[in-house]
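After this line comes chain A, so read on.
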Amino acid sequence: MSNGKALVYNQEKCTGCRSCVTGCSLYHDGECGKVVSRIAIVRNERFGESFVVGCDACTDAPCAAVCPTGACHMDVAAGITKIDANKCIGCKECAMACPFGAINMHYKTGKAFKCDLCEGRAEGPVCADWCPSGAITYTSPAVAFKAKRREKLVERLKAAKAGEEG
Partner candidate 1 sequence: MYGWAGQRLRVDLTTGQITKEPLSYEYRRKWIGGRGFNSDIIYNEVPVTLDPYDPRARVCFGVGPVSGTAAPSTGRVTVTCKSPLTGGFGDSNMGGHWGAELKYAGYDQVVVQGRAKHPVYIWIDDDKVEIRDARHLWGKFPREADQMIKEELGDEDIHIVMIGPAGENMVRFACTFNDVWRAAGRTGTGGVIGSKNLKAIAVRGSGTVKIANPQKMMEVCNRLRQAFKTDPMKMGLYEFGSLCLINVANRDGWFPWRNFQGGAHPLANNMSGETHSQTVLKHREGCFACPICCGRFTHIKEGKWAGEEFGGPEYEHSVPTGPRVGIIEDANDIWHNARLTNDYGMDGIETGGVISTAMEWYEKGFITTKETGGLELEWGNEEVVDKLIPMIAKREGFGDILADGAERAATRLGLPEEARYYTITTRGMTLPGDDPRGLGFGYGLSFAMGTRGGCDHLRSLCCLELSGALYTGLNTKILGDERGAKPVTTANKPYMVYYEENQKATTDCLQVCCFTTHWSYAVLTPDQVEYLNAVTGLDFTEEEFQEIGERIVNLERAYWNRMMSGAREDTVPERFLKEPMPQGVDYQTNVGVVLPLNEMLQKYYKYRDWDPKTGFPSERKLKQLGLDYVARDLAPLRNKYLSEAEKKKRKYYY
Partner candidate 2 sequence: MALMTQAQAKKFIAMDDKMLDVLDYLKEKGVLDARMHRKILLEGYSKLVEYLEQKKYIKANEAKEAIKKGFDYLLPVLAE
């Protein structure tokens, strides 16, 4: 990865608000709606659960591997696969190959579309920028995982202390 950054998802923090979905659709397509969003939220309202489905910037991307025309290809500089709409034939193989369901077919063109990390946006990807809870961050994964380990350690120490006092 070029600048070493990718979208990192902290699912526990996701509130299911869909600010990311609506921002993504507006930024890329100039209209608002989940059908033109490159990021999705899955919710289970009954139990208060929600999680983010976005591009995980796989280093060994299945979407690019299965593409018959080279439309879906790794952009090494950006550190993420991109889909060239001109070459895309709409076969849907990339959408089916993605383990997370992060690729969809566009209702206007019938072609595949996916996250491109908001290429060209000075403040970085809209979803990470707008997420109110920190469930989506645009950061170096190494930094994010390090922070997670420390957070878990703090939690464990707290629980142990409470156990001692209790």
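Candidate entries met the following condition: all candidates are chains of the complex that A comes from, given by their letters.
Everything below uses one rule, namely that a residue touches a chain if its C-beta (ideal position, glycine included) is under 8 Å from a C-beta of that chain, and two chains touch if they have at least 3 such contacts; residues count from 1.
Being a predicted model, the structure only gives us computed values, none of them experimental.
Any copy counted, the candidate of 1 or 2 that touches chain A in this complex is 1.
Those residues of chain A that touch candidate 1 in the complex are listed here as 13, 15-19, 22-23, 25-27, 29-36, 42-50, 107, 123, 129-130, 132-133.
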